[in-house]
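Only a portion of the chains appears, each positioned as in the full assembly.
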């Protein structure tokens, strides 16, 4: 190693030492893909995560060496450490940090030649743009317009790009003019490490799914509790309701009339009568029985 | 449910839902009539809007068909 290290310039050696220090200090790190991420977004990430993590932009080879130095096999990271990478070092829950990073979004304008990952809609209404050369740009994009009070109005919501489309120079300029910064910039996490490698797609938790699971679990517990008639404040009203419903159903089925069951008993009788009437009227339409 | 059907029969025939009427219908059907039951039925029926209740009952074909999706 020393022979290799000597071939590096001093600043590289310093960087390596720094990374090794961080890897020793923190047991968790997350690797993000910097490709196409503007400096302003990186700036925001650094600022917002200042209390959570130490952030470094790393060179793949150097980081691999640092990993090896602290006893982490860099082989597993081989495919991840290509291109421009940013690494967050932390002792916090990697999923928690990942969510924080994921929730930091910068809105930007689409530039000509970029691909969009979503549908772009020019909304109906006043553009604030006076008629002139811009009119033909609208025309080129097949956006219906009308001029009112010397201002261009878009006639109706118009889809101008679908996911995967390349942004044309005209569209880019219109989006700019309309103040539509629609491109969501967020850092894509390639992976996390917390004793083991956690793939990037597993890092971003689907909170909605957990919400549904919590709901389902609580419902499970409630079902069992109701079935057991557990006398707890949150369960008892349900158990009482269940008992009342059962008692009422039984009373209705038995034709047991009390002031509180009489309506239900009548309805049940009528429902049954209607069912029979339906069958009878099919076999003997000449009876002219009126079925609901 | 005999008492109820007797009452519904009278109701549809436009007759009064009196104890005597219900009793007569039940007896015509060969049912041994229990006076107390008739009395409490008549009392209970007095307090409800039968027309409305019947309207709210389920329509025949829906109820009759085993609901299968």
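Note that the chains take the letters A and B in the order they are written out, and that residue 1 is the start of every chain.
The rule is short, and it goes like this: a contact is a pair of C-beta atoms (placed from the backbone, for glycine too) under 8 Å apart; a residue touches a chain by one contact, two chains touch by 3 or more.
Just so you know, these numbers come straight off a predicted model, no measurement behind them.
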Protein chain stoichiometry for the whole structure, using the labels that appear: A x1, B x6
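The working rule: only the chains that are shown with their structure count from here on.
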Centroid spacing, where centroids are CA-atom means, of chain A and chain B in whole angstrom: 57
Residue ranges of chain B in contact with chain A within the complex: 1-5, 7-8, 37, 40-41, 43-45, 47-48, 50, 53-54, 56-61, 63-64
Touching residues on chain A, where the partner in the complex is chain B: 255, 257-259, 262-263, 265-275, 277-279, 291-292
